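All protein chains but one are shown at their positions in the complex.
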Amino acid sequence: MISKLHDSVDEALADIRDGATVMIGGFGQAGQPVELIDGLIRHGATDLTIVNNNAGNGEVGLALLIKSGFVRKIICSFPRQSDSQIFDARYRAGLIELEVVPQGNLAERIRAAGAGIGSFFSPTGFGTLLAEGKETRTIDGKNYVLESPIHADFSLIKAHQSDPMGNLVYRKTARNFGPIMATAAKTTIVQVTDVVDLGALDPENIITPGIYVNRIVQISQEACA
Amino acid sequence: MISKLHDSVDEALADIRDGATVMIGGFGQAGQPVELIDGLIRHGATDLTIVNNNAGNGEVGLALLIKSGFVRKIICSFPRQSDSQIFDARYRAGLIELEVVPQGNLAERIRAAGAGIGSFFSPTGFGTLLAEGKETRTIDGKNYVLESPIHADFSLIKAHQSDPMGNLVYRKTARNFGPIMATAAKTTIVQVTDVVDLGALDPENIITPGIYVNRIVQISQEACA
Amino acid sequence: MSTAHTDAADRTNPRRIDHTLTRAEMAQRVAADIPSGSVVNLGIGIPTSVSNYLTAEQDVILHTENGMLGMGPEAHGEEIDNDLINAGKIPVTELPGASYFHHADSFAMMRGGHLDIAVLGAFQVSAAGDLANWHTGAADAIPAVGGAMDLAVGAKNVFVMMELTTKKGESKLVDHLTYPVTGLACVTRVYTEVAVFDISKTTGVTVTAIFGDTTIDSLITLTGLPLVDGTTTTPTTGIS
Partner (left out) sequence: MSTAHTDAADRTNPRRIDHTLTRAEMAQRVAADIPSGSVVNLGIGIPTSVSNYLTAEQDVILHTENGMLGMGPEAHGEEIDNDLINAGKIPVTELPGASYFHHADSFAMMRGGHLDIAVLGAFQVSAAGDLANWHTGAADAIPAVGGAMDLAVGAKNVFVMMELTTKKGESKLVDHLTYPVTGLACVTRVYTEVAVFDISKTTGVTVTAIFGDTTIDSLITLTGLPLVDGTTTTPTTGIS
């Protein structure tokens, strides 16, 4: 059987090139692929477009990636937070481009990319600053904004368990963006806590089918803590 | 706790009025809510629009509903089969209206209704008879057809297990249209094989959250066989 | 029930209370107004405190947009699980009957009209029910929206909790928004420390409860809006 397991984060990320669009899963700490983000910083690809719900917190992870100057543009729903000082400073200095997307449109645009939808009319954001310049339409008396899919070259996500084919299950609200980001990238790289034998996951309960996963790196629970 | 359990099929279907749009789950026998369909025939509401993958087989179930003259229009992907003689005859006699929709567009249009999407551009069907009269658009060099959501008044589906809140799990390929039809109707009525206690279903494995389910009727395995 | 009560000290009439409401009392009032069996999303901040006053008998199901239905109270001590957080990124618990789903499914649930009520904070609400709660409009502000716009258009009813006036004493219930809009014609009810307002396309803005020494006339003067006095008529739920 073909195994998608890789021995190291660095090996799994080796072909991410300058200028790539990279989706990063997680909402807060839940589902955040911490080790893959750290690996991306070590890897050093520049001019990246990052898709994430936020724009980094504190001085680690995504914030450190931004601080390192590797991020040209960020697409997210909620950049401004109490501890988003690194993003804030670079944004105010004109050193990083920002596309703010309502969280549900962000999720649906990622899903649309994975689902082969050309574009879709969403009610969210109609009449707001975030719809400026976008096509609008009234359908059955309700107003909508045309939204486009967001495709990525790579998705970096975290899951709870994987089998060698890349079938994934998640834990609680750590599921968040993982399943949709896995579908929207040319190459999906997942860090998991456990790797289980083929057949150990109940086919009824698999959230991300393995065909959406290209590479798996196991990060033990201890390393995550 | 509020329980959505109903004692009988007839009681659960009582308020389906003439002219209603009714989605019926199932692909072949798998996931087909046989007892709910039989109940709909007894109920006798007329002038129905039915949404199903097919247009009935043999002389039972959906075919019998059509034979009874209760169906004004059917929206489906594959009406013509070796044993679809009842539909075929009524269609040729001009007694039933037919909207043929590619199966994936059918699924996505049902999903769009439940997800509050106004309409979406699908690549499926571009340049074909089934896209005639529909708006088209070229996006990033690829051709798409604009497709609209399909909403329903009622969805009749079958699941494997339910808790009293209507959280559902399905069995194997019997899942098919159930989860999306549950989201697209004002009222979703589900027949289940087993009713389990609240908390007995693992929250990670629930496929249809209970907020999409209005009424539950238990049909024991024996009755189904 | 239809007799007018003008005595502000009439404690038997919950629509006229002799003191302005504390935040806790506002939250308590919102909680009491949520119909049994509702599916509800409580916004980050003050709205979150509404959960403290929901009773078990109400059977309210809480949705958190990061991917869960059946959210329980905030987690403490050993209950804390970093994989189980709410939209404010605070550790929470799981109630029997809970379920998890991914972000697209979660916002589809919202956008598709499957939530009965969203309770949100606001900078401003207009007489037409337009909501401003995502952006101060300040030149140097970094825009951040999260799920605010999705909740505004998605929930069947949007309840706002806010102080009625700014620190400068200006009404936050206005004829037209001066802050950037979050969603148009979406707010159906506004809870403040001095009054509760229902907003309807057909009947405009109705004061349904009034607290302290506030009067309808003082609210009309403050807001500059043609308010309907609904404190003396039989209340309806106003929930769709």
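We call the chains A, B and C, going by the order they appear; numbering starts again at 1 in every chain.
The working rule: a residue touches a chain if its C-beta (ideal position, glycine included) is under 8 Å from a C-beta of that chain, and two chains touch if they have at least 3 such contacts.
Since this is a predicted model, take the numbers as computed values, not measurements.
**Q** With touch defined as in the header, list the contact partners of the absent chain among those displayed.
**A** Across all of the complex, the chain we cannot see touches A, B.
**Q** Which residue from B:L5, B:V60, B:L130 or B:V195 sits in contact with the chain not drawn here?
**A** Of the candidates B:L5, B:V60, B:L130 or B:V195, B:L130 is in touch with the missing chain.
**Q** Write down which of A:I50, A:A152 or A:M165 is the residue touching the left-out chain.
**A** Per the contact definition at the top, the residue touching the missing chain is A:M165.
**Q** For chain A, which positions touch the chain that isn't shown here?
**A** Looking at chain A, the ones touching the missing chain are residues 1-2, 111, 113-117, 163, 165, 167, 183, 198-199, 203-204, 206, 209-212.
**Q** What chain B residues would touch the chain not displayed?
**A** Residues touching the hidden chain, for chain B, are 27-31, 77-81, 88, 91-92, 98, 100-108, 110-111, 122-130, 143, 170-180, 207.
One rule holds in what follows: only the chains that are shown with their structure count from here on.
**Q** How many angstrom lie between the CA centroids of chain A and chain C, rounded to a whole number?
**A** Inter-chain centre distance comes to 31 Å.
**Q** So how far apart, in whole Å, are chain B and chain C when each is placed at the average of its C-alpha atoms?
**A** 35
**Q** Could you pull out the residues of chain C that touch at least 2 other chains?
**A** Where chain C meets two or more other chains at a single residue, that happens at 94, 100-101, 108, 110-111, 154.
**Q** Please set out, as single numbers or ranges, the residues of chain B touching at least two other chains.
**A** Residues 115-117, 203-204.
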